[in-house]
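Got a structure for you, questions after.
The complex is shown incomplete by one protein chain, all other protein chains being positioned as in the whole.
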Amino acid sequence: MSGDIQLIGSFVTDDACAEAIEALHHAKIVAFHTFSPFPSEKIAEAVNEVRGWGRSPVRKFVMAGGFTGALTGLVVTVGTSWEWNINTGGRPIASITPYIVIIFELMILFGVLGAVSSFFFKSGLPAFDQSPGYRTRFGADRFGLVVQAAEGDAAKIEALMRDAGAEEVVREAA
Amino acid sequence: MAAAVEPSNIQLSYLDVDRTAQRVMAPAGLKYWMWVAFCAFLAALGGAFWTRQIYEGLGVTGYGQPTLWAVYITNFVFWVGIAHSGTLISAVLLLFRTRWRTAVYRCAETMTIFAVVTAGLFPIVHLGRPWFFYWLCPYPNERFLQPDFRSPLTWDFFAISTYLTTSALFLSVGLIPDIANMRDISIGWRKKFYTVLSCGWQGTDRQWRNFSMAYLLLAGFATPLVLSVHSVVSWDFATMQTPGMHSTIFAPYFVAGAIFSGCALVLTLIIPMRKLLQLEDLVTIWHLDNLAKVVLFTSIVITYSYATEFFVVWYTQDPIEMMTFHERLFGLQGYMFGIMILCNCLIPLFLFSPRIRSSTVWLFVISIFVNIGMWSERFVLISGSLSTNTMPSQWKFYVPALTEVLITIGSFGWFLMNFSVFAKFLPIVSMTELKDGIEWLRKSGGERYPYRKAS
Amino acid sequence: MNRILIPVAVLMFVVGLYTVAVSERPWDPRVGVEQPIPFSHRVHAGINKIPCQYCHEYARRSANSGVPPIARCVGCHGSALLGGIQPVTRPWTDDSQPPFEIRWNRIYTLPDFVRFVHKPHIWAGVQCQECHGPVETMDRVVPVHEINMGFCVSCHAQRGATQECFVCHH
Partner (left out) sequence: MSDGLSRRSFIKLAATASAAAAIPGCEPAARKLIPYVVPDENLIPGVPTFYATTCAECSAGCGVVARVMEGRVIKLEGNPADPISQGAICARGQSALQGLYNPDRLAKPHTRGSDGRLTPIEWDDAAKLLNDKLAAAAKAGKDRVALVGAPQGPTLDKVTQAWAQAYNSSRVIFWEAFSDEPARAAAEACFGRRDLPIYRLDQAETIISFGADFVETWDSPVEYARQFAQFRAPKTRAGSLSIGHAAYVGPRLNATAAKCDEWVAANPGSEGAVAMAVLNVVVTQGWVAQAAGVDVAALKTLVAAYDPEKISAQTGVPAATITKIAGWFGQATDGAVALAGGPDPQAHLAAFILNAVTGNLGKTMVFLDNAPAQATSRPADVRAVIDAMRDGQVDVLVIAGGNPAYSMPPGDAFKNAANRVGFVVWAGEVPDESAELASLWLPTHHALESWRDSNPRAGVYGLGQPVMQPVFPSRPLHDILIESAHLGAGTAGQAIAYENAADAVSTGWQELQGKIGASATPKQFWDDARRHGGVFQAAKENTVKLAPAVFAQKSPAPGAAAPLTLWAFPHIFLYDGRGANKPWLQEIPDPITQIVWDSWAEVHPETAKQLGLVKDYEGTRLFAGINMIEIATPGGPIELTVTISPLVKPGVIAVPYGQGHTSYGRYARGIGVNPFAFMPEGTRSIAVDARKLDKTHKLVTPLGKSDMMGRTIIEAMSLDDLAKGVEPDFGEEKMDQPYEMYPPFVYAGHKWGMTIDVNSCTGCSACIAACYAENNVQVVGKANVDLGRIMSWIRVERYIRDPEEIKEGPPVYIAPVLCQQCDHAPCEPVCPVFASSHTSEGLNAQIYNRCIGTRFCENNCPYKVRRFNWYAPEFIEPLNFQLNPDVTVRGAGVMEKCTFCIQRITTAEIDARTEDRKLVDGEIIPACAQACPARAISFGDINDPNSAMMKRRDDNQGRTYTMLPEFNALPAVTYLRDVYQEKGKA
């Protein structure tokens, strides 16, 4: 996805931004990314449609984490009980009932760790360099739409964005 | 304050949210630092007495047979209980898509973190040999010895540490976009500080997509976790055969109590905070009103639990249990039971009145009473039940000594100090979610989200 | 790059931790302990083949193996043939030592909460060397094994001896 130029459109509302994305999509322009100060559902829907994304892959990691945790819990509790058979209060050496609590907690713990690590991993965090086109206002009160395009398409794209309600559109060399 | 809930016609912009957050985090004045120093002093005092306790032994406390658990475990349960409202407000209400949480949840979550940290200290303070507390954690060692996973204390260790990890991660994940925002508008050392903490967040669509899913799943995990943690804490007692504790009702009863005391402490903290930091725009009476309703509801739930406890004991006619409950009411420390009923069951009934629910002063006072009441409840359950145990010859009532009192006060100092410092350096209201909230407000016509200027 | 290095580092850390935790502190230098007189176990037990329990006579009867009384030294060294008792009574490294009072430096110590009894081990046929190492080859005794709980327990497990906590800790 290469382009000679990037256009940075900033929007006051996410509605407008989403509209612009849809317009771009119709125009078969998909080389773009957005910035927003909060997770806007509108933008997300529009972007998903463009990219054909389903739900976030974070779910699978969480699932895997949860299973790993539960398994770890089982192995750790039963395994350490068998490692050294100590009778406490006449209970069986490996008494599963009380171990369920540990298994449950470890399932949660590993699931949570899976969620957070996959979130970082999949979002490219920690990021050490800025994405192209980032403006500080995109973290505060503006929605940004950055499109990579060939020089020739710039005018068309700018028009599309302005039609959707872009406050301003800036052209930058990519 | 005439009307309870007064719609405001002031529309906040995204930048207003930012400005308010920045104002809170503006460089602190002398008063703030004096407050922090005061809290730090209390914490240090508690710490000094803890040091002395470690050095000389637990004998410096008022502990003895048969009340081998008393103030420290009371504090532990109290703080764990406090810790529950945070996750509840942020996670459960997130799952239920309850919008009023946005203004208060960060505050509640922060409270959770520091309450868990404080709570986590108490089992260690309470230990006879605190320097070996890590033996509760399974780790490879030459002795081939591991903890006993049957013990409720091991469950506790796992539950509390999972809870701390989860809520810390939950808070941190939620903080990242806000910190990124702070990074963009700060200068100087703060800029560097926030740059590191923000991990390079930029709010791209890809990031938000994963963020939303991760955040939702964290909330999904936190919800059963929050229920399990306090259930596990309650099983510390319920699995004991000690009369007065050996009861199956404990898990739901403790969870309700935790939410009750947690929401009350959120009120206690947020009422002065919104005043001092001029957050009335963001945290409105409407928020407080909702919190108060939760407090009222949980108060009724625990009143029912108390009644059930007594009923079950009466119904079983177990003489040992009957005697313990008799002593709980009429024994030497029956007044603690009185305080508990007054503060937990009777005083919250005032919250039925919308006028009281909309008065910050009333809410503040009632929330303090609720916290006193919940502390008393744990004291009655723990120290009281152990005092009147199975062997009449071993009955003895417990009176705290200076050490416990100061360590308890110190824990409040420690908690408030951490909270205050956090509020100064990290966004105590969630800017991201509030902006999201504004959007929602705009769409819903601005009526259900009334803003009020400071009166 | 980091995505490979970090898990590897974590794995190495865990493995290292495990090794360190269950091992007998291989980084601890195993050096001989200097004693107040130049006594050599190699000469006595190795070259002259004196059985261990000739000097450590209480081992089969008591918890303590016992340090040989000076009378035992004199029993052999006292004879003029072997050069008298000079080496026994004259301090070597410590001039402040009174004669007849050899202040041996202790090599094997156990914490107060461990009750180790030599007697059943001797009767069970455990060789002295299994815990103390090949003392008969040492001039100065080098503690070959770190006598910790893991050391005791692994041997007990191997031999099917009791693994009751209470046996040693009471």
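A, B and C are the chain letters, set down in written order, and residue numbers restart from 1 in every chain.
The rule is simple: contacts are C-beta pairs under 8 Å (C-beta built on N, C-alpha and C of every residue); 3 or more make two chains touch, one makes a residue touch a chain.
Because the structure is predicted, anything quoted here is derived from the model rather than measured.
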item	value
Omitted chain's touching partners, listed by label	A, B, C
Residue of B:Tyr14, B:Phe49, B:Trp69 or B:Tyr105 touching the missing chain in the full complex	B:Trp69
Touch criterion as defined above, residue of B:Trp362, B:Phe397 or B:Phe412 at the omitted chain	B:Phe397
Omitted-chain contact residue, chosen from B:His84, B:Arg150 or B:His287	B:Arg150
Touching residues (missing chain, whole complex) on chain A	86-92, 95, 98
Interface with the unshown chain - residue positions in chain B	56-59, 62-69, 123, 126-130, 132-133, 135-136, 145, 147-148, 150-154, 157, 236, 239-242, 319-320, 323, 330-332, 386, 389-397
Positions on chain C contacted by the hidden chain, ascending	58, 60-64, 66-72, 98-106, 109-117, 119-120, 123, 162, 164-167, 169-170
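Heads up, the rule we're going with is that only the chains that are shown with their structure count from here on.
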item	value
Most distant chain from chain A by Cα centroid	C
Innermost chain by mean C-alpha position	B
Chain B-chain C separation of Cα centroids, rounded to whole Å	55
Gap in Å, rounded to a whole number, between the CA centres of chain C and chain A	61
Approximate Å spacing (C-alpha centroids) for the pair chain A, chain B	30
Numbers and ranges of chain A residues touching at least 2 other chains	84, 86
Chain B: positions in contact with at least two other chains	144-145
Residues on chain C engaged by chain B in the complex (per definition of touch)	17-18, 21-24, 148-151, 153
Contacting residues of chain A [partner chain B, same complex]	14, 33-40, 43-44, 47-48, 53, 55-59, 62, 76-77, 80-81, 83-84, 86, 88, 91, 95, 98-99, 101-102, 104-106, 108-109, 111-113, 115-116, 118-120, 122-131, 134, 136, 138-141
Partner chain A, residues of chain B touching it in the complex	13-15, 18, 138, 144-150, 154-155, 158-159, 161-162, 165-166, 169-170, 172-173, 176-177, 180-181, 183-185, 199-214, 217-218, 221-222, 224-225, 228, 232, 235, 431-433, 435-436, 439
